[in-house]
Each structure stands twice: as structure tokens, then as C-alpha cells.
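Left out: one protein chain. Kept in place: all the others.
Letters A, B and C mark the chains as written, and numbering starts fresh at 1 in each.
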């Protein structure tokens, strides 16, 4: 099982990439553990998380091919 | 002494003219008496009156060269 | 387009003039927000008759005074306002053509919106302008706002 992880805005300066493919994480909690190891600075930022373009507010199990995105506060206009 | 009288909107269909010069009326009351004789239909309409482009709400004495206008409800836009 | 007083123009307002206005004011790099309102003549049906055009007349000298007062009032209230433009047609404007343009420019969006909105309301209340709706059968009717 693999998921796609997307970073936007200022978070791309933390991750140094726009997109990441991650294998074998079961849920959001697992993904956060993994990312906090890779990018300890991530915790300094404010962001929301979407799964398949819907913002989620609690832990969530992933299925193969899910698209998870890290969204800093929106700044359109 | 003479004053200019202007008609606008639907009132031009009552007066049949846009502009009228009237001599020797002292004040608004005198003018209204004069116009009600000339145009008896005038009383059927709603309008405001301006003197020198300021709307007035009560009787007013005229001075030579005053511009008196009869203004149906505004309908801009 | 012939100017009568700075706020009144003969015939319909053209879309290209609107683009010109934006180009003109976008030179101002402090401007952050533009709010536009355009009023267009609708092909309404009135008692089975269809509107063909509206013929506007105005008390031109009085319009200038009222427009000046509206602008003064709004620049007093909205300190963020950079520019306020009011253009109204006189003469014939056909259905599908524009007869009123209000354009407000400010640094931030809130005041551009409010100034534009309030100006449109004030123009409708205070501009000594009259409209004669002309129908396809050549009859007409004087309308209130």
C-alpha cells in the first residue's frame, strides 16, 4: 500500500519537495510519526491536512492511492 | 424680474415645453398659482421643486434670474 | 462619447471604457481592490410589451452638484478610498447596453465594496435623472427607480 503526500506553501521549504510517496503507513497517526522524524521542523508550523482533497479533523485510516496534503493557512486573493 | 422654470421627465408631457420664462412672480406660491392655471393636470403628479438646483420644502421668495425646476421622482440607474 | 458634465455621457457605456479605467488606475501601485458596478437595460416585459430601449434625461447642472456631494461624503467616511468614478448615460440606451457605471478603488477590499455599493444607492436616490421606457410597439412609459 502506498500513499501520496503533498506539501504546499511554506511547508515546501521544510520538506524540500512538493510530493512524496510513502509506503506502508496505515493511518494519519503513522504518517505523522514518520514525517516528524524526517522533518522535525514540521511541528513549528500551522497547517490543516486533507485526504483526497477533503480536510480531515481526526485520525483516519488510509487506503492504497490516497492523496494526503499538508496545507498552511490559505492566502488567496 | 423674471425666473426660469424647467420641467423634467413625465412633466414635460404636461407642460409641452422643457423651459419657460415667467415674469413678475414674487415667490413659489405665486408661481404655483400661475402654473396650475396654465397646466391644470400638474396637480395629478408627484414632484419636488428645486430653486437654483437645491430642493426646497416650503414657500420661498424669488430673485431675478432664479432657476426653478419641477422634478418627478428620480429614476437613475 | 461626449462628456456633458463629468458624470453624464451620451449613449451607452462601452465595455472597452471599463477596461480603460482599470488600466488607468492600475498605474497606482497602492491600489489593492477595485469594485465595479454596472447597470444594464433589461428586456423586461411590461404588460405583454417588451422594452426596446430606455431614454434617459437629466438635470445636468444639478447632477454635477449631487455627484460632487456624494464623492465628498464617501471620501470622508472611507479613508482607504483612492478613487471613485460615477458615469451615467443620457439619451438612448438599448436593451443589453450599460447605462450606469460606478467604480471604487481602495487599498483593501472592504472599503472598495462599501463605497461602490453605497454610491450606487445614492446615485439612484439623488441623481436628478429620469427614464422613459420605450417598448417595441413605440409606446412609452416614464418609470420610477
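Everything that follows uses one rule, which is that a contact is a pair of C-beta atoms (placed from the backbone, for glycine too) under 8 Å apart; a residue touches a chain by one contact, two chains touch by 3 or more.
Keep in mind it's a predicted model, so treat the numbers as computed, not measured.
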Missing chain touches which shown chains? A, C
Which is it among A:22, A:42 or A:71 that touches the chain not included here? A:71
Could you tell me which of C:23, C:76 or C:138 touches the chain that is not displayed? C:23
Where chain A meets the left-out chain, the residues are 6, 8-10, 13, 50, 53, 69, 71-77
Residues of chain C touching the missing chain are 15-16, 18-20, 22-23, 26-43, 95-98, 107, 109, 112-113, 117, 120
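As a convention for this text, only the chains that are shown with their structure count from here on.
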Counting in whole Å, what is the centre-to-centre distance of chain A and chain C, each centre being its mean C-alpha position? 49
Just the number, please: Cα centre separation of chain A and chain B in whole Å. 74
Could you work out how far the Cα centre of chain B sits from that of chain C, in whole Å? 27
